[in-house]
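One protein chain is absent from this view; the other protein chains keep their places.
Labels for the chains are A, B and C, by order of writing; each one numbers its residues from 1.
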Amino acid sequence: MDIIVLKPDATDEEIRHIIKKLEGLGLAAHLSKGTERTVIGVIGDTSKVTEETDDGFRAIPGVESVMRILKPFKLASREFKKTPTIIKVGDTAIGGRKICVIAGPCSVESKAMMIETAKQVKKAGASFLRGGAFKPRTSPYSFQGLGEEGLKYLDASRQKTGLPIVTELMDPRDIEAVEKYSDIIQIGTRNMQNFRLLLEVGQSRKPVLLKRGLAATIKEWLMSAEYIMSRGNHNVIMCERGIRTFETSTRNTLDLSAVPVLKKLTHLPVVVDPSHGVGVLDHIPAMAKAAVAAGADGLLIEVHPNPEEALSDGEQSLKPEMFKKLMKELAPVAKAVGREI
Amino acid sequence: MDIIVLKPDATDEEIRHIIKKLEGLGLAAHLSKGTERTVIGVIGDTSKVTEETDDGFRAIPGVESVMRILKPFKLASREFKKTPTIIKVGDTAIGGRKICVIAGPCSVESKAMMIETAKQVKKAGASFLRGGAFKPRTSPYSFQGLGEEGLKYLDASRQKTGLPIVTELMDPRDIEAVEKYSDIIQIGTRNMQNFRLLLEVGQSRKPVLLKRGLAATIKEWLMSAEYIMSRGNHNVIMCERGIRTFETSTRNTLDLSAVPVLKKLTHLPVVVDPSHGVGVLDHIPAMAKAAVAAGADGLLIEVHPNPEEALSDGEQSLKPEMFKKLMKELAPVAKAVGREI
Amino acid sequence: MDIIVLKPDATDEEIRHIIKKLEGLGLAAHLSKGTERTVIGVIGDTSKVTEETDDGFRAIPGVESVMRILKPFKLASREFKKTPTIIKVGDTAIGGRKICVIAGPCSVESKAMMIETAKQVKKAGASFLRGGAFKPRTSPYSFQGLGEEGLKYLDASRQKTGLPIVTELMDPRDIEAVEKYSDIIQIGTRNMQNFRLLLEVGQSRKPVLLKRGLAATIKEWLMSAEYIMSRGNHNVIMCERGIRTFETSTRNTLDLSAVPVLKKLTHLPVVVDPSHGVGVLDHIPAMAKAAVAAGADGLLIEVHPNPEEALSDGEQSLKPEMFKKLMKELAPVAKAVGREI
Partner (left out) sequence: MDIIVLKPDATDEEIRHIIKKLEGLGLAAHLSKGTERTVIGVIGDTSKVTEETDDGFRAIPGVESVMRILKPFKLASREFKKTPTIIKVGDTAIGGRKICVIAGPCSVESKAMMIETAKQVKKAGASFLRGGAFKPRTSPYSFQGLGEEGLKYLDASRQKTGLPIVTELMDPRDIEAVEKYSDIIQIGTRNMQNFRLLLEVGQSRKPVLLKRGLAATIKEWLMSAEYIMSRGNHNVIMCERGIRTFETSTRNTLDLSAVPVLKKLTHLPVVVDPSHGVGVLDHIPAMAKAAVAAGADGLLIEVHPNPEEALSDGEQSLKPEMFKKLMKELAPVAKAVGREI
């Protein structure tokens, strides 16, 4: 809270009450009486004033609105840390000059299939292998993932290829297993505001890939990063994956403008997932290139050796040869914006 | 999957491949060649065909789209159970002729405050007491609730007033405590697709109040109810609490049309939360009345003895006297639509 | 523009430049230096400062944001006129104690059909007859309305029943014809920001029913009312008819909270169109009742003697007997909120 706008009929008593309340919080009030409205500028360190205190002020009869000028996130902000955060995983770095590509199937389906996919995406130039062992599915009757068995197949794929692993954590009770087998822990779209899960990964030493919620504003998304960082884990990667709008030609609306907006607000690296973002095979390459041109630090791309038989997201998974072709097309785009891939 | 539309250039081989695949699933294909498109009607029990199988068909080159005619939820559907579900909690029933009002503060703040509020809302005619001990907050720096201590204060309030308790569960690890002290377990908006949490309450014997997600379609919301029911707990109460749109005059857009839509699709009772739905004190009474007129089985209303000092949601909490006035105004509206309150 | 927030690194020179610019507009600056941000409160009559001037200030390097506290609409505001506007058309008044029902088919299809519908809706208790002679259709191949011939049929229906006419104007070149035959001119959803059309009806002596745009905020909608009023026609009726969201169970999402929001912001009467708002026959009665309970001054309902053969909107038109039944059900709801119908 930084500015309190009063109603035209706010009484002197109400104003005195507000000032006293501000003083009780160690803040000073700076009255500015306009011809039509009185505005109170709040002086002092308002960064510790919580949301609920703001709401309390809103509940005072003479108050029309309470506005916050300062951003509610701190550790995640550019003001807190001016240089971009580069997250190192083994020999690979996310957030540097090189654009990282995280590729693999939606779900881990079998050991052979994972190792085969890992080899293929590595050959095409991917830096990370993705695959879900715990799957959040809209229907209770859909395949829910192989669980810990799936994590072991990811581990085996890493051993064969050297590719570090990105996999999703859905339940705080699985953290030990996921931490053990993964290199980066993914927090999925539907869990972006599962605050207990955020606090849990905040205590992990593993980097966290934080997907944007379907209806999350960029500020709420950064607040979720702040949750993780507030527990000591500063290695958060923001992942844009489409928001929900009225448009039905695509599965979601990929909000690429989130890339430059985040780059200005935060020092954290930004990755884009065009596979979920559009959800239509034919349009993924165009949006992958656009993401790189917009300044993304990485891409998350679903690749499956046989999409027709995939246990999830078959309709939006690239075949390995399509992924290989895309990687080739991405190289000049990366170069055109001063990056490499 | 019930209808497969082919691309204009689908080959005979592709069509044969699709038919063979359907037969492998124990289904029959019914070809319908139009002048511009060929459509395959799928005959047989498609209710067991999962989403991922649909996506697999979508990944076949000759396929343009795959449409599902049957609803993906079963236990929650009107087809499964034609009569409305009435959920009994002690002497109170949700889903019957009487409209249930669940009232209380956003957060449990102290024992005295809870008991005081409980007495007041009971006197005004509420049937349930609400209050959060575990609070999902956008900011890690906001008040996160009193935890188990808060549950004990709710228990004390119930003992004093006889009002059964509705309180939120955020983390599967808290289920024992929440089950112990509550009469109805609330699943909050941000956890509507926290599937592990849904499975957990699916094994509970306590009724579940399932709030709609900010960007959840009514079908996805019913799929979340299905998750709970699929584990054996059929006592689910749907709670509309506003969806996220572009409009900023209200905190959310309360989608009251969800009430008649749900009444047609499901046998489960439907409750409306106008407090979160509009988030502006002045507009809550009008929307509470509208919810009753639209056919809601209950209301969830935030009431706080001193909103200005509330630790959360102060700006949208009714004072006890305003709540009392609203309850009086609701009575004739309920009567006008053949209900009582 | 009422508050200018400066960037943390705004220079003294930039601040001086802003102050000078404000003084050039006849305004005074009131500097409020906080610990982290400097804020300039603007003193004086900012009501004449236009949007583009605000944008100009936004373009100054040291400026972070420019906020407007005062509402951009004037004539439409409650501050300008405290008492509700009651619009009289013949013996009927919109905005008074009695809730007005405007009923009729989407399109005028024939003279016989119009007269028949008019008689039926009048008998059921409607106060106005609606029907479109000029039809905005998504497809150029759909029925575009009967044009002036249709207006004549409306006129004939009025002569037979005495019901005043509400009909849509789509093109400024048709104003004479529409003015001649109608009692209230409707501006449709797709034309809410057709500013030339708004200026045209602003010069008319006929009341204007202004439908909300599909993606219009309540403030933008009031700005469109302001356009009409700025030309001298103060008889504007606001008509909520659903906004576009991600939900697909209903044609649009009827935003009933717009009713109390508008009642607070403006003195103009508010009407609700549940037919377009939900677009599904079964749900229209529930939403009509909810609209009345929310405080609407009127309803716009599509009624067609034979929906199956309707030339437009057949799927959401009530048959006359359904309309009659609804009117009976609405009476006690109106009474419950201190109105009559």
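By definition in this document, a contact is a pair of C-beta atoms (placed from the backbone, for glycine too) under 8 Å apart; a residue touches a chain by one contact, two chains touch by 3 or more.
Since we're looking at a predicted model, the values are computed, not measured.
Asks: So which of the visible chains would the left-out chain be touching?
Replies: So, taking every chain into account, the missing one touches A, B, C.
Asks: Of A:Glu247, A:Glu321 or A:Glu340, which one is in contact with the hidden chain?
Replies: A:Glu247
Asks: Of the residues B:Ser139, B:Ser224, B:Thr245 or B:Ser317, I need the one that contacts the missing chain.
Replies: Checking each option in B:Ser139, B:Ser224, B:Thr245 or B:Ser317, the one touching the absent chain turns out to be B:Thr245.
Asks: One chain isn't shown here. Among B:Arg37, B:Lys123 or B:Lys328, which residue touches it?
Replies: B:Arg37
Asks: Out of C:Ile43, C:Ala177 or C:Leu214, which is the one that touches the chain we can't see?
Replies: Result: among the candidates, C:Leu214 touches the missing chain.
Asks: Could you pull out which residues of subunit C are in touch with the chain that's been left out?
Replies: On the side of subunit C, residues 48, 50-52, 55-60, 72, 136-143, 170-173, 190-191, 193-196, 198-199, 213-215, 220, 223, 226-227, 230-231, 244, 281, 307-317 touch the unshown chain.
Asks: Name every residue on subunit B in touch with the hidden partner chain.
Replies: Contact residues on subunit B toward the absent chain are 2-3, 5, 8, 30, 32-37, 39, 41-47, 64-65, 67, 69-70, 79, 244-246, 248.
Asks: Extract the touching residues of subunit A with respect to the undisplayed chain.
Replies: With respect to the unshown chain, the touching residues of subunit A are 215, 217-219, 243, 245-250, 253-261, 263-264, 277-278, 280, 282-283, 286-287, 289-295, 329, 332-333, 335-337.
Throughout what follows, only the chains that are shown with their structure count from here on.
Asks: By mean C-alpha position, what chain is farthest away from subunit B?
Replies: Of all chains, C has its centre farthest from that of subunit B.
Asks: How many Å are there between the centre of subunit A and the centre of subunit C, using C-alpha atoms for each centre?
Replies: Those two chain centres are 38 Å apart.
Asks: As a quick test, compute the distance in whole Å between the mean CA positions of subunit A and subunit B.
Replies: The answer is 26 Å.
Asks: In whole angstrom, how far does the Cα centroid of subunit B sit from the Cα centroid of subunit C?
Replies: 31
Asks: Hey, what residues on subunit A touch two or more of the other chains?
Replies: Each of 244 in subunit A touches at least two other chains.
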